[in-house]
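In this view, the complex is presented without one of its protein chains, the others remaining in place.
Up next is chain A:
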Amino acid sequence: MKLDIVCIPDDADMGTADSLRHIHQKIKTDVLVLSCDLITDVALHEVVDLFRAHDATLSMLMKKAHEPAEMVPGQKGKKKPVEQRDFIGVDDTGKRLLFMANEADLDEELVIKRSLLQKHPRMHIRTGLADAHLYCLKKYVVDFLAENRSLTSIRSELIPYLVRKQFSSPASLRQGQDNKEQDQKSLDIYSYVKGDSLLEFAPDKSCWNGHSADLNEAFHGGKMRCYVHIMKEGLCYRVNTLGLYIEANRQVPKLLPALVYPEEPLVHVSAQVTDRGLIGSDSIIGSSTQVGEKTSIKHSIIGSTCTIKDRVKITNCIIMNSVTIEEGCSLQSCLICHYAVIEKGADLRDCLIGSSQRLEPKSKHVNEVIVGSEQLMEI
């Protein structure tokens, strides 16, 4: 696999669609877009096969999201129900994506087009699906994006646009009103859809029809189709929030042995652990880490080159690289970033310690976020 890394200048505040526009010259065929914070073991051919077999415009991956059970450090009070719910409408087979709207874009009502219901009388609307940000896009979508500069984000603007356009008629049919609109920059994607005249009459002779209820031809004669593959089981995390990050870390010790490192033990060979017995079986300890005597580590992930002194109790924590933890500390459900130093006798619960922070000895913190002033974090 040849990797071509393109850097985006730091000051340009580019959204995902802008980034795609930036490299659109390099894209010569249909493209698979995925976000770097996606951890999944989905069989990729499921998503791509939908794209290929139905000659789709878009094919994406989703999974039923579950609420992270753990308390996220720094969160005050119970987690409010997600106000930015996504409404996803799929057809009877569960593969065709008919409708997508975010609650933030809607006032009070969910508006469903009549043309949509005429073609698909049965639609299942689901909330609580997490988008994995893995999209197969046709080349003409990228061409459309290159011309149309008003779209900045793939997820929040381009995808809903494509889903909506499945059921709207091409702009060329609406002759009268369009003359004014063509001056504006909002170009219609139908002008980019290449009707492949080669394959036009083959499906015409084929006797497959995706629906049986009416007298329309296959796909109701629509040129654009969007498909979604909803994973039922398996791993799919998009670690873009703190809660999901912690959740993913919890799952890793169970999955690493099977997935990536079948031979490597969870405790790295170069780690010096004095009391093996006190280390839980599902904890991961990185290389060159030193763990002192009588230190118990349970359900935790510890990075490399850490120094953990004696009589420390670590439960349910995520500790990044090069952290120093002095004697007698007690850490529970914490997230400690690189180079932090925790002095003796500290007692931390549900805390988030930023990198290179230094805690005083015998400090006690519950449910706090301690970061440097220059590091602003959004949770």
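Operating definition for what follows: a residue touches a chain if its C-beta (ideal position, glycine included) is under 8 Å from a C-beta of that chain, and two chains touch if they have at least 3 such contacts; residues count from 1.
Heads up, the rule we're going with is that contacts and distances are computed from a predicted model.
*Asks:* According to its UniProt record, what is the protein name of the omitted chain, chosen from "Protein transport protein Sec24C", "Translation initiation factor eIF2B subunit delta", "Ubiquitin-like-conjugating enzyme ATG10" or "SWIRM domain-containing protein"?
*Replies:* Hidden chain, UniProt protein name: "Translation initiation factor eIF2B subunit delta".
*Asks:* One chain isn't shown here. Among A:Met14, A:Ile27, A:Val48 or A:Ala65, which residue touches it?
*Replies:* With A:Met14, A:Ile27, A:Val48 or A:Ala65 as choices, the missing chain is touched by A:Val48.
*Asks:* For chain A, which positions touch the chain that isn't shown here?
*Replies:* Per the touch rule, chain A residues meeting the hidden chain are 29, 32, 43-45, 48-49, 52-55, 198-199, 201-209, 212, 215, 217.
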